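Handing you this structure, nothing more for now.
Note that this complex is displayed minus one protein chain, with the remaining chains in position.
Moving on to chain A:
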Amino acid sequence: MVVIQRVVKATTRKGKKVLIKKEPQVNEGPKRALFLQGRRSSDKLRRLTKDLFDIKKPDAQLLNKKNDITVFEDATPVERFCRKFETPLFVMSSHSKKRPDNLVIGRMYNYSLLDMIELHVENIECMREFACQKIVLGTKPSLVFNGPTWEETEELKHLKSLFIDIFHREEVESVRLQGLEHTISFTATPEGKILIRSFNVLMKKSGTRVPRLELEEMGPRIDLTLRRSKLPSEDLMKEALRKPKELKVTKKKNISVDGLGTTHGRIHVGKQEIQKIQTRKMKGLKKTPEEIKMKRAAKRSADNNNVNKIKKQKLG
């Protein structure tokens, strides 16, 4: 449903800048996440929310108050929050007798709900319980997905996409080799559980250029089970995945790189009229008048011969 919004006009330059920032852009920065509560929250969920918020900082917003929201029935309050705080991702925690320790992860497209998945938090161990060196805020983590089931069901496929969306921060073109300090692993067990583990990556010396890795568990240890889900419609997802033309890489034609690394190019030269090429005049090679006469005579006799041949063929 399209909600017609009153056209907001800015009166100050600062206000105008804010509005321009909210407009759709070709290159989008990191997606912000909103952490909010439902009708009631449990101790487990509170610790989990705090930890996820710490990981997602600074691209995150934490709301502390309880809200009377049931996402699967009516998602409009969440949409409104996401519009206000400019957060396309949201993580809502709620605790009820029917659905204890409930976590809903979802994302928006153009301020309206795209998809969301409900998870049951079975077990959580906070970052505080692991005694190890923590990572710098804002590092881009490497993500590991274990288990064949990630590709088997639609729900898990979408969940994988969601996890990548939340944790990968932003799309980068290059990464500092020494900066791969954090890794988060998502394991989908055959019985349907999802185990999230977070490690601090230590690079040790190895004989080769590539370092040897040692993992040290640092982050929250989360065990989840799938509950309900609301998957996006095909065309909405297609619309959301559409890439702008500016980002499409146009391949340069007629340029190739061979095995050794040298670049080869092909130039297409048009048809050349060799007779009409303007070359240097060499006075010494110029034909004398006698030579021209001789050439003309030779040509005439040759033509006559040809005509005789054709006559003979016709007669014969």
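In this text, a residue touches a chain if its C-beta (ideal position, glycine included) is under 8 Å from a C-beta of that chain, and two chains touch if they have at least 3 such contacts; residues count from 1.
Criterion: contacts and distances are computed from a predicted model.
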| item | value |
| --- | --- |
| Missing subunit (named according to UniProt) among the choices "Acyl carrier protein", "Ribosome biogenesis regulatory protein", "Cyclin-Q" or "Large ribosomal subunit protein mL49" | "Ribosome biogenesis regulatory protein" |
| Residue among A:Asn64, A:Ser96 or A:Asn146 that touches the chain left out of view | A:Asn146 |
| Given A:Asp68, A:Glu154, A:Glu173 or A:Glu234, the one touching the chain that is not displayed | A:Glu173 |
| Sites on chain A contacted by the missing partner chain, in the whole complex | 23-26, 28, 31, 88, 107-110, 114, 140-148, 150-151, 160-161, 164-165, 168, 171-178, 180, 183, 185, 187-191, 195, 197, 199, 201, 205-215, 217, 221, 237, 239-244, 249 |
